[in-house]
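In what follows, a single structure is set out as structure tokens and then discussed.
The complex appears here without one of its protein chains, the remainder shown in place.
Showing subunit A:
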Amino acid sequence: MQVMRYKPEGIDELVRNTKFTKKELQIMYRGFKQECPTGLVNEDAFKEIYAQFFPQGDSSAYAHYVFNVFDADHNGTISFEEFVIGLSVLSRGSLNEKLMWAFKLYDINGDGYITKEEMLDIVKAIYDMMGKYADPPISENAPGDHVERVFQKMDKNRDGVVTIDEFMETCKNDENITKSMSVFDTIL
């Protein structure tokens, strides 16, 4: 087993690249390094962490997708920079940036279009997190129906895919979504 050590960039550079202050970065790095002494998070550790937060369902699928979004260079591990940059977008970014992030999450293969299958995968992953013991119980069609509804809303030109512009437009016009996006702000 190769023990990789990874040192992040200097803290000043990180302060420049993200919207966090030095103090906040210090705290975050301490927690990060405590959990992952090697400085890198691999996908299994990631899935475990998610499993602890959502004990009743199966969060591994969703964790996989989120991992892929955080892992900007797709090398299979998340370094502290990727972690902090992702977090900066999610908690302190503008609405545009957040929507971009969400789009990247849904666009599994990164081709710039969200197909129905991709969305179905994500939605199924989210429903899996609820687990089977939900009230009312989640039927087999629930993810499919959910996707249908969302697609109706988003796919304006009915070409079967959602582009980044359609996505942004729909979300910006939906008051619920814009309000909800700000719920997760400043989470430190």
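To be clear about the criterion, contacts are C-beta pairs under 8 Å (C-beta built on N, C-alpha and C of every residue); 3 or more make two chains touch, one makes a residue touch a chain; residues count from 1.
To be clear about the criterion, contacts and distances are computed from a predicted model.
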item	value
Among "Integrator complex subunit 11", "A-type voltage-gated potassium channel KCND1", "GATA amidotransferase" or "20S proteasome subunit beta 2", UniProt-listed name of the chain not shown	"A-type voltage-gated potassium channel KCND1"
Candidate in contact with the missing chain, chosen from A:25, A:40, A:122 or A:161	A:122
Sites on subunit A contacted by the missing partner chain, in the whole complex	23, 27-28, 31-32, 34-35, 49-50, 52-56, 58, 62, 65-66, 83, 86-87, 90-91, 98-99, 101-102, 105-106, 119, 122-123, 126-127, 129-142, 145-146, 149-150, 167, 171, 176-177, 179-181, 183-184, 187-188
